[in-house]
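One protein chain omitted, others in place.
Chains: A, B and C, in written order; residue numbering restarts at 1 for each.
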Amino acid sequence: MTTETTKKFNIDTVENAAKTPDTELPWAELGLKQNEFDEVVKVLGRRPTGAELAMYSVMWSEHCSYKSSKNHLRQFGQKVTEEMKKDMLVGIGENAGVTNLGDGWAVTFKIESHNSPSFVEPYQGAATGIGGIVRDIISMGARPVAVMDPLRFGAIDHPDTARVMHGAVAGIGGYGNSLGLPNIGGEMVFDSVYQGNPLVNALAVGVMRHEDIRLANASGKGNKVVLFGARTGGDGIGGASVLASESFDDTKPSKRPAVQVGDPFAEKVLIECCLELFKGSLVEGIQDLGAAGISCATSELASNGDGGMQVELTSVLLRDPTLTPGEILMSESQERMMAVVTPENIEAFEAVMEKWAVEYSWLGEVTDTGRLIITWDGEVIVDVDPRTVAHDGPVYDRPYARPEWQDAVQADTFTGSVQDAGRPSSPASLAAAVTELVASPNMCSKAWITNQYDRYVGGNTAMAFPDDAGVVRVDEESGLGVALATDANGRYTYLDPYHGAQLALAEAYRNVATSGAVPMAVSDCLNFGSPEDPDVMWQLAEAIRGLSDACMELGVPVTGGNVSLYNQTGTTPIHPSPVVAVLGKLDDVARRTPSGWREDGQAIYLLGTTAAELDGSEWANMRGHLGGQPPKVDLATERALGEILINASRDGMVDSAHDLSEGGLAAALVESSLRYGVGARIALQDVMDRDGVDLFTALFSETQGRAIVGVPRSEEVRFTDMCTARGFAHARIGVVDAASGALEINGVDSLSLDALREAHEGTLPKYFG
Amino acid sequence: MTELPLIGEAIAVAAEPRLAGARIGVVTFPGTLDDRDAARAVRLAGGTAVPLWHADTTLGDVDAVVIPGGFSYGDYLRAGAIARFAPLMSKIIDAANSDAKLPVLGICNGFQILTESHLLPGSMIKNDHLKFMCRDQVLRVENSNTAWTLDYEAGQEITVPLKNQDGQYIAEEKVLDGLEAEGRVVFRYVGFNPNGSRRDIAGISNAAGNVVGLMPHPEHAVEVGFGPESLDGIGGTDTDGLGFFTSVLNKIVGGAK
Amino acid sequence: MPRIVVDVMPKPEILDPQGKAIVGALPRLGFTGFSSVRQGKRFELTVDGEVTDAILAQAREAAETLLSNPVIEDVVNVEVVEA
Partner (left out) sequence: MPRIVVDVMPKPEILDPQGKAIVGALPRLGFTGFSSVRQGKRFELTVDGEVTDAILAQAREAAETLLSNPVIEDVVNVEVVEA
C-alpha cells in the first residue's frame, strides 16, 4: 500500500495518543458516559485514539453491549436443567443458538428488532431488518429457510399508520421475497402506544448438518481475514459525524446517509456464496456485519478466538472514499461478511467470490499476540485487547421499582366498568359481537399483509398463515421439519410484566404444539421503553424473570434473542412487548395439524376450562378498557395440553386444531370455520354449566391453556380416552356442518360464513387499500 | 466434513423409469430463487434435472430447459433485463429457434427473461395494484399441444400458486390478436385477474409451441402437502403443476400422451 | 466528472400503473393542476474522463438495448451533463 493511493487524514495513531494525553475527544457526542470514557482510558492505560474511541463507543452502546439488561438476561442461562441442555448444540452468546433435530440435522433461529429505522423509513428499515437477521443465520453455517415478521403499529385509523404499514410490509416482502425465503408467519397488532414507535421484529430460521456449524472466531496464526460482500459506505454513522473532523485534506467529507438502503440481490448472492464456502469447508470462522460493522466483527472474531488479529484498514473497499478510519470502523453498511481463511484455501475462496461476482478484500491475519491491531497505511491506530471491546463493556444495575400506578391499574377490572355497560347477551347482540370481534383491527384477517409475502418459495413450506404455526420441511426424505410461532401481548404485559411475558411464551408454545410439533427452543425480542426509567426497568426485569422461570418450567431453553430499549415517544414508553418465538420439531411434517376443519360430521372438542377472564382481552380493548389482571398462567396445563395435541397429531386422532388466545373461543370458532369455508354447529351449555360461566364469557374470555380440535368419528373414543387418562378437561361442543355455510352457535343468531368472511377480511383493505 | 445437502436435492425419483433418461436443464442466474423447486419438479415427474449456470457457454446434452422464477439481478432495471444477456441465454435462444426446437419453459422471472430475449412477444409491467401478490390461482389450459401442456386437456382448469410484482402482461393489440388467432395463448387466468394482464393472459408460447412462458408457478404444485390445497385449501389439488414436467418428459422419450 | 443522462419513458399507448396511482393521489393532497402523470426512469452514467463521440454512441446503444425495452418504453433523451 503506497501513500499516494491512500487518503490523507489527520491520523490519530496510538503513538500520538500516548504523547498527547490531554487531547479533547468527542466521547460524549459518540454516546459514551464520563464513567465509561474513564474506563476506556483505564483499560488502555492511555487515552484512546479516534479510531479506538469509535470502536468502544459503538461496542459499548446499549444495542451492542446489553449493558442495562445483561444482569437480568443471565437468568436465561442459569435457569436451565441438564435435560434442557441436551439438544442445545450452541447456546446464547453466538450469533444465534443451534438446536439438535436428530439425524445429523441442526436448526438455528433468532428474532431481532428493527424498530426505530422502520419508523423513519418504513420500507428500508423493515427490509434491512430482514437482511440483518438472515445474515446472523448464515454466519452460523446454516442455509436460511424461512422468515417471520411480528409487527406492531399505531392506531389503525391514525393518519401516519398507513405510511408505516405500507412501507414495512412492502419492505419485508421486497427483501424477503427476493431472497427466496418463504414468510411463514408473524403478528400484526394495532395500538396507539406504538404510534411514534412501531415495532418491526424479524425472525429467521436456518438448517444445517451438525458438522457445518460455524462459529464466529478467529483462530490459527497466519490465517487470513477477509471482508466480502457490499462495499463500505457511510451508513449508520450519521450521529457520529464528529469523526469526520479527522479529515483534513481537501476532499470534503460527503454527507452521511440518514437511512440505509437494502440490496436484497446482493444478500441473495451472499447467501449462495457463503453456502458454497461452507460446502467446500473454505472458512474457519465467519461473522456477519451488523450493528457496529467492522468494529464488532474484528473484535468479536478476535476475542472468541485464541490469538489476536491484525488488520489494515485502507484495504477495505469503500463506496464513499471520504470515510475516515473511525467511520469505516463504525459503518453499518449492509450485506457484508467477514471470514477467516487458511492460506491454503485462499485460491479456492477467491474462485467462489469470482463465480458469484462478489467483491472481497483481504484485510489482515490472525496473530498470536492476543491483541487486535488495526493499522491505517501501516500506522497503528488501534491496539486493544479485543475482549475489552467485545465482551467487557460496562454493565449497569439500573434501579427499578414496581410503578406506583401498577396497583391502581390492576384494581380496575373490566367487569362492572363503564366500558362493560350493555354487555351483549341476546342472540342478536352476541352475533353482532362475534362479527365485530373478528372484524376488529387486531383480530381481522391478516391476508392483506400475508398475500404480499411468498409462502411457497423453496417448496418446503408445509404450513403458513393463517395457521397457528409455520411449518417447514428440513429433510425431504424423512419429512423431518420444524414449526415456529411468535407471540406477545403488550396489554397483558402492561397489566403484569412477570405473567405477561409468561403468557407470551405460553401462547407461542401452544401454537407450536397445536401444529403437532414438540416445542424445543425459544428466542425472544424484548421491546421495552427506556431502562433509565425505573418503571420500565421494573417491567423489563419482571418480564425476564417471568420468561426465564416459565422456560424452565416448560423445559424449553432460550437459545438467543435481542433486547430493544428506548422504545418510547417522549417520556411515554410503549407497552412492554416481549415477543417470544418458539421452535418445535415434527418428525414428519405430513402429520402437521391445520387450524381449520373440513370433514362433514366430525366432532369438535374444546380442550381446557374457561374462567371469567376479560381483563386485557380483545373485547375489553375494543371497548377501550385496559386494566385488571391478565389471564392466569398455568404452565402445567399448557404442558399437558401440548402433549395431548402432539400425541393426537402423531397418532392421527385429530384433523384440525386451533389454540384459543386473543379473542377467545369466538375468534377460534370463526377462524376454524373460515379456514376452509366449512361451517359448524356448536352448543356450549355443557361447558357453561361445568365452568360456571355465561355464554358471553364462554365466547370472549381469554383463559389460557385451551384449544379446539376436530376429531374424526372413528377416533373419538381413542381421543377422549386419552384426555380422560390424562385428566384433561375436554368437552364435545359440536360438529362440523359442511352444508350449512354458517357457524351456528346455540344462543347466538346464525352467522353466515360469507358475512363473517366479509367482516374478517374487509378490515385491512378498508384502511390500507 | 460432509457436504451440506441442499434442501431439495434428496428426493426419491418417482415412477416411470423410462423417463429418467430425459435430461432437463434448470438455469440459475444470480438472484434466481426457484431453481431448486424446478429441479425437484423435474425429479418428481420422473426426469433428471441438470443444473445450468448462467455463465456457461454450452447447454451440454440437455433435452429441454426450464428458466425458473426469482429476481435475477434483483430485477432492478426491469425484470429479466440483465439476465437476458447471459452467455447461456444466447445458446438457449439458438437452440429454441433451431430445427431441433429445444423445449424451453420460462416461469415467472423466466417468462420475463424470455420476453426480454424476444423468444416470446410482449412484456410484463408492474401489477396494476402495484403490490407483490402471492395467491393460489386458477388457470385454464387453452392449448394442450405445446411441449409443456401435452398432458393436459384443452379447457382443463388447474390451480397453481402465483407470486410476483411485475406480472401484468401487455402487448400491442395486433400482437394479442395474432396470439389468439394462432392459439398461442396457452394459459388464461380464471375467476380473477391478479395483475391486470391483457385478455387475462397468464402464459403464451412461440409459434412452434416449444417455448412456453407463464407467470404462475407450476413447480410449486407438484407435491402433496406443499401445494395450494395444503397451504390454502381453496380448491384444486396439490399437484396440478406436475403435468408441465411430465408433458415434456413424455415428449422427449417419445411416449404418447 | 461528466455524466450522460438517459431518460426512458413508458410508451404513450401503454398503461402506466405507477403514473396512474400518482395521478389518483395528487388531488387528495390538494394538487389539482395535473391531468395525467407518467413515471419513467432517469439514468446517470458517469464517464471517467472526456465524453467522446464514441462514448456518447455507447450510451445511445446502451440506452436502446439494455436501459430500455423497446416493446414498452421509449428512450426520450440522451444528453451530456458536465458536473
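In this section, a residue touches a chain if its C-beta (ideal position, glycine included) is under 8 Å from a C-beta of that chain, and two chains touch if they have at least 3 such contacts.
Quick caveat: nothing in here was measured; it's all calculated off a predicted structure.
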item	value
Among A:Ala28, A:Ala258, A:Ala351 or A:Ala428, the residue in touch with the chain that has been omitted	A:Ala258
Contact residue for the chain not shown (choose from A:Asp320, A:Asp496, A:Glu542 or A:Glu702)	A:Asp320
Residues of chain A in contact with the chain not shown	120-121, 124, 230, 233-235, 254-266, 319-320, 333-334, 357
Interface with the unshown chain - residue positions in chain C	1, 4, 7-9, 19, 22, 25-26, 29, 31-48, 54-55, 58-59, 61-62, 65-67
Contact footprint on chain B, counting only the chain that is left out	73-74, 76-77, 82, 85
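The rule we apply is simple: only the chains that are shown with their structure count from here on.
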item	value
Chain contact graph, described as a line, ring, star, complete graph or other shape	line
Inter-chain centre distance, chain B versus chain C - centres from mean C-alpha coordinates, in Å	31
Distance from chain C to chain A - Cα centre to Cα centre, in angstrom	41
Centre-to-centre distance between chain B and chain A (centres being mean Cα positions), rounded to whole Å	35
